[in-house]
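With one protein chain removed, the remaining protein chains of the complex are shown where they sit.
And now, chain A:
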């Protein structure tokens, strides 16, 4: 089921604001209307009831009453209608008269009113509507007389029908006024609603934008703090967090740069003395033959260690170039079979120790010097730590983004121990604790991996089912700078 997208904060704020405005306007209008309407009607009916009662009391009624006499009294009463002209009906036994000669009985006087007047000897009134929906106030007043200190009913009852159309118009006008006032009122309420929404939403929007910038690495992003409300507090907290983040990132970066520069400077400084030493090591080696055994041994040791140190410094320089992202690709169009053959030949590995399977005519665009380093390192490692014969297999495969070059280097040794496998590309990782000083610098595979990555490729290490380590190089046939 698809969920309805939640409304935006602004819409919700405005809706809530308008709802509150509508409810308060509606409630106020309804209460006012009811109060005013009751007040108007009450005044009208009170006036009318008391007027009729007073008038009836002033009439002298002598029983028994003739129809003419009753008619006269009715007409007399009819003239004194207040606050509006009214229609008076008189009832006495079977006699029915009214101020309206055509209609001696009323259509709006109900039986319930008649009952209340007859039984209670008090005036009663009722608000009714006739067939056309016009409101009427109907009042019934019994004519009484005093007899031996008791008030008794004469049996004559006067009814008055007072039209309430004026009051109805007044009330209708009030309702209309309330309606006409509420709609523009609500429309005007939108303005403060928008302003309120804006004042709340702008800091929120600013903060969202700032958080996005911060996420993209613009750590110098800050928010302008306005006012002293909760949103301003949030903005201040955001700024403090961003400042702290920027500070620690800067410290980390500076520390990293320092460490990198130190490694680079150390290697660099080592080169000069090494250059002098390495240039004369052959002199030492040659002369060692003519010296006594201990001195010869010492000289050869110095010579050999100098050579190792030179390799180590060279590798350190290379690694620090990768770390400083100063390593560049110098791409060239290369025949892979030819390049592999050359690499093996240069290092005198082109004998039975290395078995190759090289497809003819595979050309790749890569950095030949780096490719040479990669291949030489993999084959050299295989020969040193694994064992001959080493199989080098070159193939190509279609990849997601173009043709890929696959090179497998497999040895015939014992394979790589499972606990070693995850760390095999780590710097200075020593696979065997006993063999802490191998011929390599301990950086060979790390450099190899960096060179492969520079070409946009991957290097995996594993073991063959039949035993022996297997390194798989997978890189684009066309590297891009």
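Things worth noting here:
In this section, a contact is a pair of C-beta atoms (placed from the backbone, for glycine too) under 8 Å apart; a residue touches a chain by one contact, two chains touch by 3 or more; residues count from 1.
Note that contacts and distances are computed from a predicted model.
Its record in UniProt calls the unshown chain "Response regulator transcription factor", which is the match among "Oxidoreductase", "Multiple sugar transport system substrate-binding protein", "Response regulator transcription factor" or "Cytochrome C". Among A:53, A:271, A:300 or A:385, only A:271 touches the chain that is left out of the view.
For the chain left out of this panel, the touching residue among A:114, A:168, A:365 or A:427 is A:365. Touch with the chain omitted from the figure is made, among A:282, A:357 or A:403, by A:282.
Checked against the full complex, the candidates A:253, A:295, A:330 or A:458 give a single residue touching the omitted chain, namely A:330.
In the complete complex, the hidden chain is touched by one of A:310, A:336 or A:473, namely A:310. Within the complete assembly, residues 268, 271-283, 286, 307, 310, 313, 317, 321, 326, 328, 330, 332-334, 338-339, 342, 346, 365, 368-369, 371-372 of chain A touch the chain that is not shown.
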